[in-house]
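Data first, discussion second: the structure below is written as C-alpha cells.
Complex shown without one protein chain; remaining protein chains in place.
What follows is chain A.
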Amino acid sequence: MIKRLLPHPALTAMLVVVWLLMANSITVGGILLGLVFGIVLPKFTEPFWPDRPRVRFRGALLGYVGLVLYDIVVANFEVARLILFRRNRDLRSRWLVVPVALSSPEAITVLAATISLTPGTVSSDVSADGRFLLVHALDVADADAEIARIKTRYEAPLLRIFA
C-alpha cells in the first residue's frame, strides 16, 4: 500500500522541500499542497525511471557535496588566473578520455555534471557503450595525472554512494 502510494519516497520528500523553499514559508497549507505534488508527480513520472539506482543518503553524499563546492571555489580562482594572465599560445588545452567504472546512467550523469561544474574541465560526451567520458580541459600539464585525479577525487566517492 505504502509502496503503491509512494513509489519513490526520496522524490516525494524532495518535491515537498522544493515547494516549501519556493513558497519561502512553512505553513500547514504549504506542506499539504507540497504533499499533493509529492504524491501525484512520482505516480505520473514512474515510467521514466524503471531501473532507478539505490542511493545511500548519509555522510558520503553530504561529504561529496562539500568536496565539490570546495573544489568549485578553488578552481574558480585557478581559471580566473588563467584567463587574466596566461597567453593563448601558452595554454595547454587537451582532450581527456576518462575511463568510467560507474555503471548506472544516473551515476555517470552526476560524474559528468561534477566535471562540468568544476571550472577548467567540461565533459563533452560519453562513449556509446558508457565506458568512457570525453572531457575538455582548459590547461593541463599531465593528462594522465588529471584523469587519475578525476577518478580518485570524484569517481571513488560516487562508486560508494551509488553502490
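As a convention for this text, a residue touches a chain if its C-beta (ideal position, glycine included) is under 8 Å from a C-beta of that chain, and two chains touch if they have at least 3 such contacts; residues count from 1.
Throughout what follows, contacts and distances are computed from a predicted model.
S.K.: If you had to name the missing chain as UniProt does, which of "Multisubunit potassium/proton antiporter PhaG subunit", "Monosaccharide ABC transporter membrane protein (CUT2 family)", "Deoxyribose-phosphate aldolase" or "Tryptophan 7-halogenase" would it be?
M.R.: Cross-referencing UniProt, the chain left out corresponds to "Multisubunit potassium/proton antiporter PhaG subunit".
S.K.: Out of A:V28, A:L84 or A:A141, which residue would touch the omitted chain in the full complex?
M.R.: A:L84
S.K.: One chain is left out of this view; which of A:L6, A:L41, A:V55 or A:L117 touches it in the full complex?
M.R.: A:L117
S.K.: Which one touches the absent chain: A:A10, A:L32, A:L62 or A:V97?
M.R.: Residue touching the chain left out of view: A:V97.
S.K.: Residue-wise, where is chain A in contact with the chain that is not depicted?
M.R.: These residues of chain A touch the chain that is not shown: 18, 20-22, 24, 72-73, 76, 79-80, 83-84, 88, 91-95, 97, 112-113, 116-117, 119-120, 122-132, 134, 136-138.
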